[in-house]
Structures are given as structure tokens and as C-alpha cells.
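Notes to accompany the following structure.
All protein chains of the complex are present and in place, except for one that has been dropped.
Right, chain A next:
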Amino acid sequence: VGHAVLAINGTEVNGRFTADGKDVLEFLGNPANYPVSIRFGRHRLSSNEKLMLASMFHSLFAIGSQLSPEVGSSGIEMLETDTFKLHCFQTLTGTVRPRALLCFARAVCARPSSRSCIVAPGIKFMVLADPRQTGIDALLRKIYEIYSDYALKNPFYSLEMPIRCELFDQNLKLALEVAEKAGPFGPGS
């Protein structure tokens, strides 16, 4: 309940049709196509939903680091529930933006002589995993390496934009598969 068909015999499914244009229900209704392997899972999030959830988490993260009794907290590293664990890794890097750009509503106050800057915190990598899965820290480090190799070194990728680099997606998938196999369960769980 609440799950959707994600793939049939390895081909991805989008709504009612597979990636090569076949109708899923028709395909499943035809006994000549059996045996068939079906992968179920939660609905994929749309880009908008992802943006919304990420920005919500960003605010929570900021509140978390400010609530910390120690200065210079690393923020939320792990969020644990009984159904999943969310791991977060934030990089030390981040752009420095002049304050004037962010106060466009109060244009009068943006004096060029004041050189204060807003220090942006840097990219966050978030992994949602089964609570019993181990090795997520290593996975986060590996993802950071893949990001620096295939996204940052791609001359067509501009910083802070959505990452649409094929090699990045491919290697990310590989790394996830390796991590799944290494965990306490087999692939596909």
C-alpha cells in the first residue's frame, strides 16, 4: 500500500508506461511475458518536492547548529526514525556573497562601503537509508569524491545549480550499489 511499480524486468517505469513505451498493465496481463520481475517502492519525488524538502531541511540544519551549546557545531549529522535514518554531510566550502545582494528589499541600506558578507555554508549530501545499514559515513565521503570528480570538473556545470551530469549519475548509482551490497542486506532492499 502506498508503493508504486518502479521497474519491470530491469526497465524503469514511469506512470503507466515503461521507458520503451510499453503499457505496464497490458504487459503484466499477457501470460506469455511471465516470469516477470517487478520492483516496488515508494513514489519517486518530483524535482519540486525535492527542492521543498531540501530547503526545509536546510532551515532545520541551521537551527540545529545554532541551538548547539558549543560554538562551531557541525549541524545535524543524523536523523533517526524507526523506519529510516537520514545521514547528512556538509562540506567546509561555501561561497561568500556580499550582503548587498541579499537585502534587495532594503536597497537604501546597501552601502558599498560596508564590506560585511554572508558566509554560505556549503553543499550538503543527504542519504536516506535503512536504520540497520552501516557504512553510510564512507558512502557520504565517496559521494563527495564523486561530486568533486564528475560535477566540479565538468566545465559545463555551474556551481550551485542542479547537477545534470551523466557521469555523476552513473558513478553515483555504482557507489550506491556497492554500498547496498556491502550492507547487511542484499541489493534491492
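Just so we're on the same page, a residue touches a chain if its C-beta (ideal position, glycine included) is under 8 Å from a C-beta of that chain, and two chains touch if they have at least 3 such contacts; residues count from 1.
Everything that follows uses one rule, which is that contacts and distances are computed from a predicted model.
Going by its UniProt record, the hidden chain of the complex is named "TPC3L protein" among "TPC3L protein", "Chloride channel protein", "Ciliogenesis and planar polarity effector 2" or "Protein farnesyltransferase subunit beta". Summary of contacts with the chain left out: across A:Ala4, A:Leu45, A:Ala62 or A:Leu167, the touching residue is A:Ala62.
For the chain left out of this panel, the touching residue among A:Asp23, A:Glu49, A:Glu145 or A:Glu177 is A:Glu145. Only one of A:Asn9, A:Asn33, A:Ser55 or A:Thr93 touches the absent chain when the whole complex is considered: A:Thr93. Mapped onto chain A, the footprint of the missing chain covers residues 62, 65, 71-75, 90-96, 116-119, 121-123, 141, 144-145, 147-149, 152-153, 159.
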